[in-house]
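Here the structure is laid out as C-alpha cells; the discussion comes afterwards.
Complex shown without one protein chain; remaining protein chains in place.
Letters are used for the chains, namely A, B and C, taken in the order the chains are written, and counting of residues starts over at 1 for each.
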Amino acid sequence: MKVKVAVNGYGTIGKRVADAVTSQPDMTLVGVAKTRPSFEARRAAERGYAMYVAGGGTEADFTAAGLAVAGTVDDLIAAADVVVDCTPDKVGRENGKKYQAAGVRAIFQGGEKSDVAEVSFNALANYDRARDRRTVRVVSCNTTGLARAASVIAPHWGVESWEATIVRRAADPGETDRGPINGIMPTFHLPSHHGPDVQTIVPGLAITTTAVVVPTTLMHVHVNHVRLSRPPTDAAQLLARFRSTPRFHIFAPWEHVDGTPQVMEFARDRPTGRPDMMENVLWEAGTRVEGSDLYFFQAIHQESIVVPENIDAIRAMFGLAPDGPASIAMTDRALGIPHP
Amino acid sequence: MKVKVAVNGYGTIGKRVADAVTSQPDMTLVGVAKTRPSFEARRAAERGYAMYVAGGGTEADFTAAGLAVAGTVDDLIAAADVVVDCTPDKVGRENGKKYQAAGVRAIFQGGEKSDVAEVSFNALANYDRARDRRTVRVVSCNTTGLARAASVIAPHWGVESWEATIVRRAADPGETDRGPINGIMPTFHLPSHHGPDVQTIVPGLAITTTAVVVPTTLMHVHVNHVRLSRPPTDAAQLLARFRSTPRFHIFAPWEHVDGTPQVMEFARDRPTGRPDMMENVLWEAGTRVEGSDLYFFQAIHQESIVVPENIDAIRAMFGLAPDGPASIAMTDRALGIPHP
Amino acid sequence: MKVKVAVNGYGTIGKRVADAVTSQPDMTLVGVAKTRPSFEARRAAERGYAMYVAGGGTEADFTAAGLAVAGTVDDLIAAADVVVDCTPDKVGRENGKKYQAAGVRAIFQGGEKSDVAEVSFNALANYDRARDRRTVRVVSCNTTGLARAASVIAPHWGVESWEATIVRRAADPGETDRGPINGIMPTFHLPSHHGPDVQTIVPGLAITTTAVVVPTTLMHVHVNHVRLSRPPTDAAQLLARFRSTPRFHIFAPWEHVDGTPQVMEFARDRPTGRPDMMENVLWEAGTRVEGSDLYFFQAIHQESIVVPENIDAIRAMFGLAPDGPASIAMTDRALGIPHP
Partner (left out) sequence: MKVKVAVNGYGTIGKRVADAVTSQPDMTLVGVAKTRPSFEARRAAERGYAMYVAGGGTEADFTAAGLAVAGTVDDLIAAADVVVDCTPDKVGRENGKKYQAAGVRAIFQGGEKSDVAEVSFNALANYDRARDRRTVRVVSCNTTGLARAASVIAPHWGVESWEATIVRRAADPGETDRGPINGIMPTFHLPSHHGPDVQTIVPGLAITTTAVVVPTTLMHVHVNHVRLSRPPTDAAQLLARFRSTPRFHIFAPWEHVDGTPQVMEFARDRPTGRPDMMENVLWEAGTRVEGSDLYFFQAIHQESIVVPENIDAIRAMFGLAPDGPASIAMTDRALGIPHP
C-alpha cells in the first residue's frame, strides 16, 4: 500500500514536493491545497493534481479561472496519511493543530521553530531519528546544507570549531516584491540562528554562524572555515569523500563555473525535469586544507535542496526503507539526482 | 534520408539548437564544435554529442578534462549537409568563407548583418523565402519577436505606424562579466537597428524602434504602440487571433504573472526539458485597443526564441515540409511547445 | 517679510525641500514634521530644523533618541503660511482637510490626484497659473520631466504626436524593501497615467505614455519619439534651445556618460551640497532629428527634480517674484543649479 501524501501550500517548496511525491514508487499524491488560482495552480491542474482550497480562498475564484476544485483543505487532510505542510512561516504551526485533531501525521518546514514537531530531520545526518514519528520538521535550506556537510566532515576528521558566514539570496526568482535592489543587509542577530538549528540535527557540533542578505535570487553561498581535529593530508582526500556521498556536487576548474550564475545554468542544462540543484555544490578550487584548517565554499539552492529531504522524512516516518542510505538512493533515483 | 546538421559554437544558442535538432524526426546532429572544455562541453558529452575543436582550442585541453574529441571543426563541416553557425557576433561572417569553400549550406544568427546570407528568415513571416537557399540568416531574438507579432497584426488589421521601445536584458543568466549592476543605459543609435532588421523580414512595415539596456538577465520586454488601419472592435478579438497562432503565449490576469520573473518561473514549471519560453509572451492585461491604437507588451526570452526558427530554416532550405505551418507544427510538437 | 514654510513629511522629497527652503532669501523654514526618529531626523536636528511629531509618532520616541521635539504637526501648521506636504501618496489628500481647517495654504506632491489642489504646477510650463492660489500640486518627477521638455519643444517646433516610454527605477537608493531584484515589470495601465498628467500642465499636448519598472535605484529614463509640425533642420538647433533653457543638462560625447550610473557619478562630483541632478538630463548622442521625427532620451532623478519646482510654487502662490523666469533664476542660484 502506497502512503497517501497531501501537500498543503503550493508555492516554491510545495510544488516541488508534490512533483517529487508523484515520482516515487512507494507514495501517492492525494492532492494539493492552495489559497488562490495562479499560473502555478494551472500547472497543478495540467499535471492532474487534485486541487483543494485553503486559507481565505474560495472555490468560486478557482472555478472562474477554469480550474476544478476537489474540496477544502479539510477534505484533503481527511484523505491523507501524512500532510507535508509547505505554507508560509508561522502558518504551519497553526495548521499543526488541525492535523493533530484529524489524527494525520505531518511534516513541517524549517520556517517553523523546532518545537513544532517531535524531531528535526536531515536524511544524511539523522534519518533514524524520524522513524515512526507522527510529526517531523525538515530543517531549512541553509541548515540542511550545513547538516549535510557536517555529516561528512565531523565523523571522518572531527570538528574543533566551524565558522560559517551565510551569504543569503534576498528573494526567490519569482518574487518581485522583495529587495534590496542594490546593497548588503547584515543580519543583526549575532551569531545567527543557523548554528543552533544545525545543532538540532548534529548535537554538540561546535558551529558558529553569521549572515548577510545580498541582491540576488539564485542561491545562498556558505563561506566555511573549519578547524579539524584529525585533518586529512590534503583537500583531495576530503573531496573524494564528498564525491562518494550522495547529494554533493563538485565542480572541477576546467568546467569554468565561477559562481552561482553558472551553477544554475548547469542546472538548467540538466536533461530532465525542473532546473534545480538539490545537492550541496562545492568547488575543487574553492576547497582548501592547510594544516588543520579546512576552508570551503558551498552554494545552496534555496528552492529545491529540502525537496528530497521531505521525501526521505516520509519514508522514515512510515518505515518504507530499511535505512537512510536506502531511502536516499530511492529518492535520488526517482528525482534524477546523480548518485555516486 | 535525414539532413545532417552541424552546430558550430556551443553557447547559449548553440546548445539549444543542438538539443532541438536531436528531437526532430527528419534531421540528425553530426556534432558540435567548441573552443574549450566547460560544464557545457561536459553536458554535450553526457548527451552523446560528438565534440569537435574550434577556434583557438586544442584537443589536449579537452582530453585533460576527460572529454573525447571527434576532430576539428573542419572535419565537422565536411560531415554535414548544413552548419548552424552559433559563434559570437562577427565570427559567423568569417566562418562563412569556410562553409562556402567546403560547399556546405549554412545558417547564421542575427548577430551578423543581413548580407551574410541570401535571405533573412522568420518561420511565421517568410518561411517560403528560405526554400532551397544555400545560406539563411535567422534574425535576432528581438527581431524575431517583432516579426512574429507583425505577421499576425499586419495582414489582419493593417499597420499605419508601429513604435516599439525595446527594454533589453543586459546579460544572459550565466554571464557574470557584464553590467550594469545598477543603472539604465540608453542605446544611442536612434532609431535602433531593430526596425530596419524587422523590415528584412516584413518589407515596408512602418516600424520605428528604440532601445535601452537594464540590469536583468531574464528577458527583453517590448513596449508597443501600433496605429492600425482596420482596428478590431476590442482587444479580445486580437488576443483570440494571437491565441490561435503558434508561438504566442498569453497570460490571463488570474495567473498573477506580473513581470518577467513570473514568466520565467512559469517556464521552469513546465514539465519537460529546458526552462525556456520559445513563444512571444503577451498579457491580457497588457494588451489594449483604444480606437485605432493598439498597445501591448511582449516579453522575449533571448536565450531560446530563435531555436525553433533555426529548425524551421533547415526544413525550408531542404524542402522537408510542404509549407511554413507544417514545419512549425512539426518543430513545436518535437520541442514540446503547446500548439493551438 | 519672509514666507513661513512648514514641511510635513521628512523623507526623500521632504528633506530636500526643507534644505532648499533654508537656502532661499525670501522664505524661512518654520519646521518639519516626522513620525519617528531616524538617521534623517538626526540630520534635521544637526541642521537646526525644529522637529514636530506627526502621524502615529510620539514625542517619547524622539526624546529617547536624544532628539528635541518642538510640538505636534498641528502646532507646526499653525505657525506656517504654507505647508509643503511631502507625506506618502494618499496621505496628503487626507492632510488637506487639516490644512483647510487651519486656514493655511498647501502644496501637494504628484502622488496625489490632480483634484487635490486648485492647479497642477510646473515652473517652466505654467508658473502663472499658480499665482495667488491657496492650494497647488507639484506634479510627479516623471510628469515634471515631460512637462519641462514639452515647454521647450511645443512652442518652438510644434508637437504632432509624442510617444514616451518611461523606464522607471523600482526603488529609491535608501529603500531596501522593494523589488524586483532581477526582472522587468510592465505597467499594465495602458496608456500610462503620465500622459493625462502632463496634460494637466500642457493642455492638449498630443502625448501618449507607457511604462515599465526595472531593477535600479538611480534614475528614470524616458525614451521619446516626437513628431514635430515645424521641425528644426538638425538636432544642434534643438540642443541649443535646451542649453539656453534652465533646468536642462546636456552631456557631450567626450564626457563618456553612457547611462544613469555616470550621470549620478557626475552629480556626486558637484562641488557643494547633495549629490542631486535637478535638471532634465539629455545627451547630444541621444538626441536625433530625422525629417519631422525627433528622438531623444532623458534621464530624470526621481529624488530631486521636483525640489526647485516646490520652491517656485511657493513663490508663485505668494507673489514673491515678478514671473516664472525670475523665480527660476532665484531658485537655481540659491540651489547651485547652473543657470544658462
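Following the convention adopted for this analysis, a residue touches a chain if its C-beta (ideal position, glycine included) is under 8 Å from a C-beta of that chain, and two chains touch if they have at least 3 such contacts.
What you are looking at is a predicted structure, and each value in this text was computed from that prediction instead of being measured.
> Among the options C:47, C:90 or C:339, which residue touches the chain absent from this view?
C:47
> Determine which one of A:91, A:185 or A:206 touches the chain that has been left out.
A:185
> Could you tell me which of B:156, B:178, B:243 or B:339 touches the chain that is not displayed?
Counting the whole complex, the residue in contact with the absent chain is B:178.
> Touching the hidden chain in the full complex, which residues of subunit C are there? Just list them.
Residues in contact with the chain left out: 15, 36-40, 42-43, 46-47, 61, 64-65, 173-176, 181-182, 217, 251-252, 254-259, 261-262, 264-266, 268-275.
> Would you write out the residues of subunit A that touch the absent chain, in ascending order?
163, 165, 167, 169, 180, 182-186, 188, 190-191, 208, 210, 212-219, 221, 223, 225, 258-261, 264, 283, 285-288, 290, 293, 295-297, 299
> May I ask you to list the residues on subunit B that touch the chain which is not drawn?
170-171, 173, 175-183, 185, 215-217
Going forward, only the chains that are shown with their structure count from here on.
> So the centre of each chain is just the mean of its C-alpha atoms; given that, what is the distance between subunit A and subunit C in Å?
Result: the chain centres lie 47 Å from each other.
> Could you please state the distance in Å, as a whole number, between where the Cα atoms of subunit A are centred and where those of subunit B are centred?
35
> Going by the contact rule already set, what residues in subunit C reach two or more other chains?
Touching at least two other chains: 180, 182-183, 185, 215-217.
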